[in-house]
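Note that this complex is displayed minus one protein chain, with the remaining chains in position.
Naming follows writing order (A and B), and every chain is counted from residue 1.
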Amino acid sequence: MPQFSLQELADRLGLAVIGQAQTRISGVCGVDPGEPGCIAFVADSRYLERVATTRAAAVIVGAAQSEVATNGLLAEHPQWAFAQVAALFALPEGPVEGIHSDATIDASAQLGPGCAVGARAVIGSGVVVGGGCRIGAGTTIDRDAQLGPDCDVGSNVSIAARVRIGARALILPGAVIGSRGFGNVPVAGAWRTMPQLGSVRIGDDVEIGANTCIDRGALGDTLIGNGVKIDNQCQIAHNVVIGDHTALAAGVGIAGSAVIGRHCMLGGQVGVNGHIQLVDGVIINGGGKVLQSVTEPGQYGSGAPLMPVGQWRRFMALMGRLEARLKRLERKPER
Amino acid sequence: MPQFSLQELADRLGLAVIGQAQTRISGVCGVDPGEPGCIAFVADSRYLERVATTRAAAVIVGAAQSEVATNGLLAEHPQWAFAQVAALFALPEGPVEGIHSDATIDASAQLGPGCAVGARAVIGSGVVVGGGCRIGAGTTIDRDAQLGPDCDVGSNVSIAARVRIGARALILPGAVIGSRGFGNVPVAGAWRTMPQLGSVRIGDDVEIGANTCIDRGALGDTLIGNGVKIDNQCQIAHNVVIGDHTALAAGVGIAGSAVIGRHCMLGGQVGVNGHIQLVDGVIINGGGKVLQSVTEPGQYGSGAPLMPVGQWRRFMALMGRLEARLKRLERKPER
Partner (left out) sequence: MPQFSLQELADRLGLAVIGQAQTRISGVCGVDPGEPGCIAFVADSRYLERVATTRAAAVIVGAAQSEVATNGLLAEHPQWAFAQVAALFALPEGPVEGIHSDATIDASAQLGPGCAVGARAVIGSGVVVGGGCRIGAGTTIDRDAQLGPDCDVGSNVSIAARVRIGARALILPGAVIGSRGFGNVPVAGAWRTMPQLGSVRIGDDVEIGANTCIDRGALGDTLIGNGVKIDNQCQIAHNVVIGDHTALAAGVGIAGSAVIGRHCMLGGQVGVNGHIQLVDGVIINGGGKVLQSVTEPGQYGSGAPLMPVGQWRRFMALMGRLEARLKRLERKPER
């Protein structure tokens, strides 16, 4: 494992040291209880008191906290500084360098310098992969897809033909990008397949979670903006548009042609109806079901409370009779 | 890209031309705003006025609309005609022809004429694949599974032993068909594995979405009818039966031994309890939770409205006290 002095970390990150600059740091930890030899962070001044009791060797604190009695670093964004330090201690995963001899790369595919490709990866004809990309074992990239530089693609990912992905994408195992949207035409009681002729275009600095699916457009493309972060097992249907820097927690489903604004946050298992719009800055609590457009930024939720099952069964029965009971009550004064 | 005259399209589809039969068509588009050189459609007469303003070169309209002032085609089902035209412009994806030299095909497997198999696909012993199938890169088909002719299987799909799939299946990347159902026996505070001895039988013309799972039966088979269309990330548990021409949107979960009728439509993230039945022609709105059998066809929904989070918190508290508040109100007249 690497080791750094606080001074070395400060120099790398452009930060100021507090306390003893030669303190050795061999890892990162949480502040409570902390681990010897490691560096933690406190982002919220309410937790500053934990600095006094932590077992960590050093703590990254806010730039205004230079008076704190600890060894550490001063940072405008302590959590972001911590993330940068943590990256120094990340262990290798996936393909590290070179093209594995068991990868299948079409002769017409172009890989930029410094790419690593894992065993059993399949890169099709006309694919263009930017420099410094890592393509995991068993991942398939179909014809004419394009990836920008420095993408990190996990194992068993499926990227369809003609998908375009920007720089520095982080794509986790099992993700499916660009498979056909769910389009079928009812004809005389049966469904006929509607071809899906669009593709998927993804901006820079996007994260796509494990087993997440992003469908290609029916006509035109499904669009994922810059800096969008998508957790595992999300479903992005055809022709959805997601604005820059929006984040989706795991299990979010967005139906076709919905438009999600920028800087939105959708909690776990949120569902968004098709053909509606969420303006910029909308937050939906986990489990929320969004049936209609949301025209004002802010935080929203839906759903009913958890109850012991007996109470819940009475609640369920009550809900079905509620309107009638209220109407009866509202009529009473007239008697 | 291919090009067709309206007359050529009319001849292929058995339709009548309106306007100039030599109009060149090089793609498909939406009617509003439309794209030059492309053909659009209008299925609903309410939108016929868009024909006057579209930039599209031609429009497919209903058979009764021969008076519309446009170049185009007359079709009984404009959307279906449009789908057929769109298919003429679909670009290649996946394996196009032949068996890739990096595929692993057991000597005892039988592939019909005209199959294409992608790199790193694995086809096991005793597997039978009908003619004209396309098997995507990295897909595994385990022993003795059978696929009918003209199936299109995406990449990284897992098809388990002895699964039987009909003709013209469309199976998207990452789908898992025939893995064991979730069966465990509680014995003295621990779970013991219940073997799942059944399989999965799938009819003709079925679509199975990306990362969708269809479990094999515990005893007997999980059954998917003809023409069933299943979107991404659906979960079909062991011994479920889905009737012909039923459609499931993304994220639907159906618990074990549930029986879904024919011509049903389940919206996104719908959940269906185990061991219940839905008759033919049931529509469940997105997010609906179906706890009991549905015995009448029709459209159903469940769930609570989205609210700004402050209001929602009060709503959640109110729900917990609702029965008591109502009872108090209902007692008041007696005072």
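For the reader, a short list of remarks on this structure follows.
The rule we apply is simple: a residue touches a chain if its C-beta (ideal position, glycine included) is under 8 Å from a C-beta of that chain, and two chains touch if they have at least 3 such contacts.
The shown structure was predicted, so the numbers you read here are calculated from the model rather than taken from an experiment.
Touch with the chain that is not drawn comes from one residue among A:159, A:200 or A:249, which is A:249. The residue from A:36, A:98, A:189 or A:305 that touches the chain not shown here is A:305. Touch with the chain omitted from the figure is made, among A:156, A:239 or A:257, by A:156. The chain omitted from view is touched by exactly one of A:6, A:29, A:147 or A:185, namely A:29. Contact between subunit A and the absent chain runs through residues 27-30, 77, 79-80, 82-83, 86-87, 89-94, 100, 102, 118-120, 136-138, 154-156, 170, 172-174, 205, 207, 209-211, 227, 229, 231-233, 245, 247, 249-251, 263, 268-269, 286-287, 303-309, 312-313, 316-317, 319-320, 322-323, 326, 329-330, 333. Although one chain is hidden here, its contacts on subunit B can still be listed: residues 104, 120, 122, 124, 138-140, 142-143, 156-158, 160-162, 174, 176, 179-180, 182, 184-185, 187, 189-195, 197, 211, 213, 215, 219-220, 233, 235, 237, 251, 253, 255, 269, 271, 273, 283-285, 288-292, 294, 298-305, 307, 314-315, 318, 322, 325, 329, 332, 335.
Operating definition for what follows: only the chains that are shown with their structure count from here on.
In this assembly, the C-alpha centroid of subunit A lies 26 Å from the C-alpha centroid of subunit B.
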